[in-house]
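One chain of protein is taken out of this complex; the other chains stay put.
Naming follows writing order (A and B), and every chain is counted from residue 1.
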Amino acid sequence: MTNEYLPKKAKIERIIEETPDTKTFVLRLKDESDGVLKYKPGQFLILSLAGYAEAPFTFASCQSKDGKFEVSVRKVGSLTNALHQLKEKEIVGIRGPYGNSLPLDKMKRRDLLFVAGGCGVAPLRPLIQYVFKNRKDYGRVEIIYGCRRPKDIFYKDEIKSWQNNPNSDMHLTVDEPDESWSGACGVVCVLLPKIKMNPKTTMVFLCGPSVMIKFAIKDVLRLGFREQNIYASLERYMKCGIGKCGHCYIKGKYVCLDGPNFSYAEMKKLGIES
Amino acid sequence: MKRLFITAENLCILIIKLKRDCDEFIAPKKEHLDDIIFGDTKDDGGELLDYEGNSIISTRAFFLPQTEPFFEISSAKNSDFVPIEDKKKRLFYGIRPCDVKALVLMKKFFIEDGFVDIPYKQKVENSTFIALACAKRCLEKSFCHKMDAGPLAKEGFDLQLIPVSRGYLVEVGSKKGSQIIKKNKKLFSNTKTQDEKEIKQMIKNFAEKVKKIDYKRLARIMKEDKVGHKIWDDLGLRCVICSGCITLCPTCSCFSVTDRLNGDRGVRFRYCDGCPYVGFTKMAGGSIPQPLHKDHIRRFFEHKLNVDVERYGMPSCVGCARCIQTCLGNINIQKFIDEVLAS
Partner (left out) sequence: MIKRVLTTCPYCGVGCGFYLDVRDGRIVGVIPSRSNSVSKGYLCVKGWHAHEPVQHPDRLKKPLIKENGKFKETTWDIALDYVAKRLKEIKDKFGPDSLAVCTSARCTNEENFLMMKFARAVLGTPNVDHCARTCHAATVSGLNQSFGSGASTNSYDELPSMDCIMIIGSNPTEAHPIVGWRVRTAIDNGAKIIVCDPRRILPAESASIYIQHYPGTDIALLNAMINFIIEENLQDKEFIEKRTEGLQQLRETVKDYTPESVKDITGVKPQLIKEAAKVYATSKRSCIMYSLGMTEHTVGTDNVIAMANLAMICGQVGKEFSGLYPMRGQNNVQGACDMGALPNVYSGYQPVTDEAVRKKFETAWGVSLPSNVGLTLTDMMLRAVEGRLKCFYIIGEDQLRTDPDTHMIERALDNLEFIVVQEIFLSETAKKADVVLPGASFAEKEGTFTCAERRFQRVRRAIEPISGKTDGDIIAELSKRLGYAMESRPKKICDEMASLTPLFTGVSFERLEENGLQWPVPDKNHPGTPIVHKGEFRRGKGKFIAVKHRPPAEVPDSRYPFILSTGRILFHYNTGTMTSRVANLIREYPRNFVQINPSDAKKLGIKKQEEIKVKTRRGELVVLAEITDKVKAGVLWMPFHFSNEPTNVLTNSAYDPVCKTGEYKVCAASIEKLK
C-alpha cells in the first residue's frame, strides 16, 4: 500500500517565463518505476520542495503521451519564491493527482464557454487543450480571457493559436492597456453580455481571482445560464490532498476530495457558494 | 461472548507476561502529585492497575503526536525523502471507554475512509488495547455517558476490564483479545452472578441524574443554523487561540506539514494544527476565507457535533472533558450542548 505522503521525484524539463512573476515548469516523473503520471483536466498535484513543505497546483496542461505535464507558478510566498530560483534539470517532489476532474462526459456535444481571469487561465488550459484535441465531440467553443496588463498574459503563443483557431471564438481583454495594445479593454465581465450562446444549454467554466468569479457568476446567472451548468474551482488551501489534514475542510466537505471543481448548483447545495 | 473474571493478583501476572511481548507498555502513570499521564511503564512498573479519572493526554498523543517526524530528508537538492517508520509494538493498558470510542472514530477517519494514512495505520496495526471501564464518573465535568461513550466501551478494544469488588470482569473484543486469553487461560476464571449484578448497579449509578443527549436533534439544530447568534458571539469573545483543545482532544485530527533543514539534510514533520488558528485556512496570496474568529470556534463545534453525526452516525465528541479543563476562555462544550438543546 502506497504512503500517499511520500513524494515522487519529478525533473524540471523546461522553464518558461510567462510574466514577470509567473513561470511555467514542464515536468516529468524522474524514476522509471513511477511510470507516467495519469491525470484529468481540473485535477491538481501537490508540489513538494524540501525545506519549504508543500503546496497545491492545478495541472496546466492536458495529459500528453510523453508523460510531460506543466504547472504554472506565480511568486506569492516562500515556496513559490524558492521554486522560481530552480533551474532546468533540477528535481522537485510531486504527489497526486488529486481532486475531482471536470465533467468531460457531460460536456460532450455541448456548447462551452470558458471564462478565465489572470492566472485562472492555467487551470482551464488543460480543459481547453483537451477540447481542442477532441474538437468534434463538442459544440461551439468560446473563450474569454482577461488580464490586468498585456504583460500579464500567460501562454502568449498558445493564446494566439486559440485566437486563430477557426473552430472557436476567443476574446482577449486587459484592464490596463499599454501603447502596444490594440485589443479589447475592461474587465472580463464587460465581455460577457456580448457572448451569443444559448444560456439554457451552454456549460460555463470559470477560473480566476475570487472577486472576479463572484461577479462573473452573478452576471452569467443574470444572462440565464443554468446553475448546474456553471463550474468553478473553489479556492481553498489544500495541503495533504487526501482529505486528512483538515485545511480545505468546509461544511463537512473536503475540497481536495469532493472538489476543487464544483458546479454552482452543487456549491449552493453544500452551502459553500460564498 | 460471555465475560470472564480475573483477580487483581492474576492481572499483575498477566501484565508481566504481556510486557515481554511488546516494545512499549503504555499505561496510566502517576507523575507529579496528582497528575496521571499515559506513559511507558515497561521497565519501571509504574502502571496504575486501577485509577480514578483519566490521563491528561489521550491515546491520540501516541498515534498522532503533537509533532511527528514523517520523513528524513536525506538530500534536499535531490528531493530524497525516506519515510520514518514507527513499527514499535505497543500495548495500551487502562484506556477509558471515551478514549476507546475516540480510537474507533479516528481509525474510521484515517484508515477506513478514502485514502489510507499509512503512518497512522502502521502504528495502529502494531497496537493492542486493553480498556478499563469506569466504575464511577471520573470528574464532575466529564459527560461521556451523555455522548454514549461510557461507562463501558462497546467496540474498539481487544480486551475490556470492568472493575468489580472481587477483581475484574473481562470482555473480549477481538481476535487479538481472545488470543491473549487463550495464551493465559490459567489466569482467568468464570464470572459469578454477583459480578453481573454489580455491573448493572454501576451503570445505573453512572447514569443517575444524567440524561443521554439527543445528538441527532442537536446536529439538526446546528445544520439548520438555528443556534442563537449570541452563543457564537460569546464563544468568539472567549477563545484566545491557546490551541489546548485541539492538542488534547482525542478525536482532533487536523495537522500541518513543515520541513526543518540543516544544510542539505533535514526532517519533514507533521504537527498538530486546527480550527482556532486564523492562519489555518489562510491561502497563498494571504486571503483568509473565514476571517471572523467566532467562525473558527463554530467550525470546531460543528465538526464534532453536527458533521460527524452525518458522517459516522455519532458525534465525535466523546465527553472526556479534556478541552473544558484546559480552555483559557472557560468554554464548556457540555454547557454549549445543554444551551442549544434547551433553547
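We adopt the following convention: contacts are C-beta pairs under 8 Å (C-beta built on N, C-alpha and C of every residue); 3 or more make two chains touch, one makes a residue touch a chain.
What you see is a predicted model, and the numbers here were worked out from it, not measured in a lab.
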item: Among the chains presented, those that the missing one touches; value: B
item: Residue of B:A61, B:L105, B:L235 or B:C275 in touch with the missing chain, whole complex considered; value: B:A61
item: Contacting the left-out chain in the complete assembly, out of B:G150, B:G266 or B:P315; value: B:G266
item: Omitted-chain contact residue, chosen from B:W232, B:Y277 or B:Y312; value: B:Y277
item: Sites on subunit B contacted by the missing partner chain, in the whole complex; value: 24, 31-35, 37, 39-40, 56-57, 61, 65-69, 237-238, 240-244, 247, 256, 258, 260-262, 266, 271-273, 277-279, 282, 286, 325-330
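Keep in mind that, in the parts below, only the chains that are shown with their structure count from here on.
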item: Centre-to-centre distance between subunit B and subunit A (centres being mean Cα positions), rounded to whole Å; value: 40
item: Residues of subunit B defined as touching subunit A within the complex; value: 70-71, 73, 75-81, 83, 109-110, 113-119, 121, 253-259, 261, 266, 268, 270, 273-274, 280-287, 289, 299, 302-303, 306-307, 310-311
item: Subunit B contact footprint on subunit A (complex, rising order); value: 1-7, 9, 48-55, 76-77, 80, 90-93, 210, 235-237, 239-240, 242-247, 249-252, 257
